[in-house]
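A single protein chain has been removed from this complex, and every other one stays in its place.
Take a look at subunit A:
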Amino acid sequence: MEKFQWQIAQVKAITQETPRVKTFTLQLPQWIPHVTGQHYDLRLTAEDGYQAERSYSIASPPEQTGEIDLTVELIDDGEVSSYLHEGISVGDPLEVRGPIGGYFVWKDNMANIPLLLIAGGSGVVPLMAMLRHRAKIGAKNPTVLLFSVRTAEETIYHQELRQLADQDAQFTLLLTYTRQPPPEWSGYQRRIDRPMLTDVLKSFTSQPISFVCGPTLLVEQVANTLVDLDIPTDKIRTERFGPTGA
């Protein structure tokens, strides 16, 4: 059993991914290799002892030793994300513990199985760790990322995803823009729906394992539709965040 001990990491770099999303590269005194899809808990402490904790998915692959990347979206009224975005600079200490999580993970024994990754917004973060790790180990399994974003400007890891797709014939990047597609866009421009998932599943010659991460409503709809399309429930792993909208 891994020990989930709190440790004080140091912020090594901060990358602005989109106007509302930053990646914090943390150097850890006790770094443990993670499985992609896992998260860290992050705890902020005020001078009077008040504490607030949140969980953030790891974006980096385990090949990036000694440090982790946590990609954090600024949430309106979010006391942790707003402090991270506005109050943290390179060199600052941050208290974290992890890696945590044992189900929403892409294990190395899955490297030969076709992989379908589906993300909405910042739900792409744990899937990015999987894609980065997959590239590092040179896996050749057919892989698709279906990524629902509002606009090109709000697309996290846009450049890197395109490069990965250009370099790897087995990896397909499918973006769908729900608000404003870029000029001359000929791809999807609607919310993920049944015809879209039907198309994507047709591109696989054998049944993929699916990881779906994003806002609750998107995950509910995608997971339900995959079940309708005869994907067994044990091949669909989900991680939901945010309100239900209900």
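Descriptive notes on the structure:
Everything that follows uses one rule, which is that a contact is a pair of C-beta atoms (placed from the backbone, for glycine too) under 8 Å apart; a residue touches a chain by one contact, two chains touch by 3 or more; residues count from 1.
The rule we apply is simple: contacts and distances are computed from a predicted model.
Among the names given as "Glycosyl transferase family 2", "Transketolase", "Sulfite oxidase-like oxidoreductase" or "2Fe-2S iron-sulfur cluster-binding protein", UniProt records the absent chain under the name "Sulfite oxidase-like oxidoreductase".
Of A:Leu44, A:Ile113 or A:Ala152, it is A:Leu44 that touches the chain left out of the display. Across A:Ile14, A:Ile32, A:Leu74 or A:Ile100, the single residue that touches the chain missing here is A:Ile100.
Per the touch definition above, the residue from A:Ser122, A:Ser148 or A:Thr238 contacting the chain not shown is A:Thr238. Taking the whole complex into account, subunit A touches the unshown chain at residues 1-5, 8, 41, 43-55, 77, 79, 82-83, 87, 92-95, 100-104, 216, 219-220, 223-224, 226-227, 233-234, 236-238, 240-244, 246.
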